[in-house]
Every structure is written in structure tokens, then in C-alpha cells.
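The complex is shown incomplete by one protein chain, all other protein chains being positioned as in the whole.
Here is chain A:
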């Protein structure tokens, strides 16, 4: 599954997993089967862009524009992060 991760892969949340704002504690959380994770601020920005239609490449472009950073640097970091989240059954591609 991870081997096929490419710029044109559409990134989705795995069924039963979602990013949600925790109103009471004022923070973002990943809701998953029988557990909740707290994503770090960078992961949070990536996950906010996961809408089931954006590709990996579009997410990278969006972030590079927003943080005025080189696309190849952002691309590498996001690729590593998304691969990790796929392994942890948070995302699918």
C-alpha cells in the first residue's frame, strides 16, 4: 500500500478515523477505534487538508504556499508523515 504512494494519490482518512476539534480542551484530536491521538501542530495542518479529494501533491503545494517553504522539502516531510499515518491505519491512499 505504501509503495504506491505517489503525488497523484488521493489521501483519505481510514474508515472510522477522523480529525476533530476538541471544543472543551481547545485542541485538535484524531478520533480512532477505541483511542484518541493528539497530532502535533505540523500533522494537524496536513490532516486539515485531507478531505478525500486532494492528492498528496496538492496537499504539499498548498502547505508550501502557506508556509512559504520549498516544495521539495515540504514534500519529503509530508511523504514521510503520510506513510507513517498509513502504517498506523489513520490514513489510506
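The rule is short, and it goes like this: a residue touches a chain if its C-beta (ideal position, glycine included) is under 8 Å from a C-beta of that chain, and two chains touch if they have at least 3 such contacts; residues count from 1.
Here is the rule we use: contacts and distances are computed from a predicted model.
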Identity of the absent chain, which is to be given by its UniProt protein name, from "PqqA peptide cyclase", "ABC transporter permease", "Insulinase family protein" or "Proteasome accessory factor PafA2": "PqqA peptide cyclase"
Contacting the left-out chain in the complete assembly, out of A:9, A:31 or A:55: A:31
Chain A, residues in touch with the chain not shown (by the definition above): 2, 14-17, 20, 22-25, 29, 31, 33-34, 36, 87, 89
